[in-house]
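All protein chains of the complex are present and in place, except for one that has been dropped.
Chain nomenclature is as follows: A, B and C, assigned in order of appearance, with residue numbering initiated at 1 for each chain independently.
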Amino acid sequence: MIRIGIVGGTGYTGVELLRILAMHPHAELAMITSRGEAGNAVAEMFPNLRGHIDLAFSEPDPARMAECDLVFFATPNGTAMRQVPQLLEKGVKVIDLAADFRLKDAALWRQWYGMEHACPELLAEAVYGLPEIYRDQVKDARLVANPGCYPTAVTLGWLPLVEQGLIDLEHLIADTKSGVSGAGRKAAVPTLMGESGESFKAYNVHGHRHQPEIRHNLERVTGKSVGLTFVPHLLPMIRGIHATLYGTIAGEYDLQTLYQERYANEPFVDVLPAGSHPETRTVKGVNHCRIAIHRPLGGDTVVVLSVIDNLVKGAAGQAVQNMNLMFGLDETAGLQGVALLP
Amino acid sequence: MIRIGIVGGTGYTGVELLRILAMHPHAELAMITSRGEAGNAVAEMFPNLRGHIDLAFSEPDPARMAECDLVFFATPNGTAMRQVPQLLEKGVKVIDLAADFRLKDAALWRQWYGMEHACPELLAEAVYGLPEIYRDQVKDARLVANPGCYPTAVTLGWLPLVEQGLIDLEHLIADTKSGVSGAGRKAAVPTLMGESGESFKAYNVHGHRHQPEIRHNLERVTGKSVGLTFVPHLLPMIRGIHATLYGTIAGEYDLQTLYQERYANEPFVDVLPAGSHPETRTVKGVNHCRIAIHRPLGGDTVVVLSVIDNLVKGAAGQAVQNMNLMFGLDETAGLQGVALLP
Amino acid sequence: MIRIGIVGGTGYTGVELLRILAMHPHAELAMITSRGEAGNAVAEMFPNLRGHIDLAFSEPDPARMAECDLVFFATPNGTAMRQVPQLLEKGVKVIDLAADFRLKDAALWRQWYGMEHACPELLAEAVYGLPEIYRDQVKDARLVANPGCYPTAVTLGWLPLVEQGLIDLEHLIADTKSGVSGAGRKAAVPTLMGESGESFKAYNVHGHRHQPEIRHNLERVTGKSVGLTFVPHLLPMIRGIHATLYGTIAGEYDLQTLYQERYANEPFVDVLPAGSHPETRTVKGVNHCRIAIHRPLGGDTVVVLSVIDNLVKGAAGQAVQNMNLMFGLDETAGLQGVALLP
Partner (left out) sequence: MIRIGIVGGTGYTGVELLRILAMHPHAELAMITSRGEAGNAVAEMFPNLRGHIDLAFSEPDPARMAECDLVFFATPNGTAMRQVPQLLEKGVKVIDLAADFRLKDAALWRQWYGMEHACPELLAEAVYGLPEIYRDQVKDARLVANPGCYPTAVTLGWLPLVEQGLIDLEHLIADTKSGVSGAGRKAAVPTLMGESGESFKAYNVHGHRHQPEIRHNLERVTGKSVGLTFVPHLLPMIRGIHATLYGTIAGEYDLQTLYQERYANEPFVDVLPAGSHPETRTVKGVNHCRIAIHRPLGGDTVVVLSVIDNLVKGAAGQAVQNMNLMFGLDETAGLQGVALLP
């Protein structure tokens, strides 16, 4: 059994991580810390965990944390980077579900996250935890940067086209839509049901932190500069991301086969039959990314549709997939459930 | 492995049964029949099952069905009763998720279901599959009548009070609310999202088929006549039933302890701490019934709150719980998941 | 034109009041105060008002407020009672949409609202603004206590039975359900879409402030003591209240005619044909209460279904109805719209 600690964990990413770990055959939850909730039973805050998780939240305790094999950070951006160096030093592996280690460039990170990075020397070592690109590196990693939710859906959607150099890299467009759970569990007017229910809007069109993360991903793959327009929208539902990707393609290619072959051995990427329209509900609660490729009316614009559950493949599920790789387990351990439909 | 056949199975009860069986350690799905969908892959109709269920729907075939250990009927009312006798004769066990065998009285059944019963001689043998009352009988049953969704939530909510004779049996009130999946997956105007979204209403106040089923349940427990007002409502959400039960109680009792003790050994009934308000989402996708007991302002009215997932403990999950009992398995096999929250 | 001031008005009751007043033929909005939002345009906070309301929120200014003909308080409980005496003294009429003047008994008020009443001497004078009972008093009132949302739906639902003494007053049960807008527009975890969407629960079963208000209403009508069990629930939708009322009735009565005659001249109470089930969406955005009466299976329990829009007949619309009466206008002025469906 892997001894696991969780820092943070009172948000939606946290409860989803707890849900998955509660059903994982090789995970033992040793501690979960929260200053604000210390002493309170986890199952009182998240009643779905009654009978599954007996732990209470505790004050952060570096000594006890150092006894874990692995610590997940489900904290706001800027928290993990202050504690990770000590943990690594003690031999504890770390998966950060926040953004602290997702970019390789400390200056770019500062620009988008508005603070100085606390341990820029670890940025090179940190492995970006998208197994479909970096599986081998994840296996050997001490520190994994778990990808953002939008970047997971968008990067997987474009990967085969970008790897093969088939698409115009200067005018990529990602029109993305997310359920409200992506905005977290903090009290805030815009995500009240009275505000976000029965309505739809774009947000942060001028610039969103996932734009540089996606560019970064694609530029590392292709080695070239990428021009990306990224527009996120808020859906009146709880879980799910749908990315609709637009790009210009020059010649005639069998894109369906390209995608199917690229992802043939991926346990969590499912390329749908030609002509399909993936629904977010078909991945609700599971770690899958479902993708369909279209070329409408035979034109030179390719349209890729990519869906994930933002809390699973976009956060906690992918983190557990990375854990499985880091500890030599079956990559799908604890992640074999079937999506809840309807 | 138990060889399983499913008759019907193109509705919401069907897909939920398939979801649970796909993850069950001792179940092997041998066939699923549907005249209308014969030849079509199950996973095409229900894309959440892609990669989990490879079967296609097939034409009903009595010979092949007779090779199963167990057949589930997930059909409209009145279908199972025409096929069950032959199956039992061949030694196949049956769980009917519809209403054909829920009442012991053929005349009462005719009155509420508007047709003559096809095999009234089996009504006495059929075991009402509410393990919290009839566990031992289920273990030995050839034929189980899986309870209705509302009757499950309401009967479990009232059971301890009725068993102990603490409540006025002449004026029981059950105000119940169900998500739209309870109305099934057939094309119909009233359950269009444009009709049932963002709205709330009662229905069938003049009389609903679950009223006699609940009365029947309580009268069998208590041996006395029961007066029940049952009002169902339609919730603008997909899954979940919430029953709010009102009754008059004479003296002072420790109801909290009564409920906790009654359900202490029940794996799927969870009595919440005093003062709680169960939320339907805490049982989404799982087989639990969560109950809280109140006595507002110290009066003589007791209020019981009881929640289930109508498709799980109210249908497919309870059916699998019954299957586990009938085949000597751990009662919780395949039913140990954690509810999806948020 | 009536010169109108609004105190508060940054919540859902406020925006609905502004929406109705913007379309009212005889209302002129002179000022709207909010300490927190002073200087900000109203239409920036509530973009539906762009082009309809040009005002900005302003600091409270007693002198300017005294120039109004009428001031609405759309403030938290306990605010109006500190400012009303001075306004009345200056000849300004007041409608309080909060609870400060709804109960006649200062001790009862203190018990439920947890503070000392600031002007108990005005409780006797304040008119409870339910025109269906107190129309004549409202016409002459200086100070109107606008009813609570649940009390409006429940009181109108029971009124004919209670006035005629046909129902057992000791065991009235009101099972009520409200959309989330009833909880207001303040940042809070429980009304996040991630928490209240796709779920249903009861709340405050041990005691809710609208219980004494409803009892008070019914006891004033009947002159007798009333025993009431009141259980509110939260609906996964934005607008609408549905009250399901249960009571015991002794003899045989033509309840349909009783209700139709009682409300025959009421512009905003609509008794539906026998056998109906009112839907909350049919009153979305309008000031109507729709009611249906049932006596299921011919028993001695009567079931009344009563729906309103909690923000209209349950708050802002009823306040404007009261305004119309206080200023001698057509009672329906500004309230003649048709509900938005779907």
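Everything below uses one rule, namely that contacts are C-beta pairs under 8 Å (C-beta built on N, C-alpha and C of every residue); 3 or more make two chains touch, one makes a residue touch a chain.
As the structure is a computational prediction, the values presented were derived from the model and not from experiment.
Only one of A:H24, A:K177, A:R262 or A:K313 touches the chain withheld from this view, namely A:K177. Within the complete assembly, C:V15 is the residue of C:V15, C:M65, C:A80 or C:L156 that touches the hidden chain. Remark: the omitted chain is touched by one listed residue; of A:Q86, A:Q164 or A:S199 this is A:S199.
By the touch rule set out above, chain C reaches the unshown chain at residues 12, 15, 19, 22-23, 46-52, 181, 185, 198, 238-239, 270, 272, 278-279, 281-286, 290, 336-342.
Although one chain is not displayed, its contacts with chain A can still be listed: residues 171, 173, 175, 177, 194-195, 197-203, 205-207, 211, 227, 229-231, 233, 235-240, 242, 244, 246, 248, 275, 277-281, 284, 292, 294, 296-297, 299, 301, 303, 305, 307, 342.
Summarising the interface, chain B meets the missing chain with residues 12, 180-181, 183, 185-189, 191-198, 236-238.
To be clear about the criterion, only the chains that are shown with their structure count from here on.
Homomeric contact chain B/chain C is classed as same-residue, with over half of its interface positions used by both copies.
Overlaying the C-alpha trace of chain A on that of chain B calls for a turn of 180°, given as a multiple of 5.
In this assembly, the C-alpha centroid of chain A lies 45 Å from the C-alpha centroid of chain C.
Distance between chain A and chain B, defined via averaged C-alpha coordinates, is recorded as 37 Å. Shown for chain C are the residues in touch with two or more other chains, namely 194-195, 197-198, 236-238.
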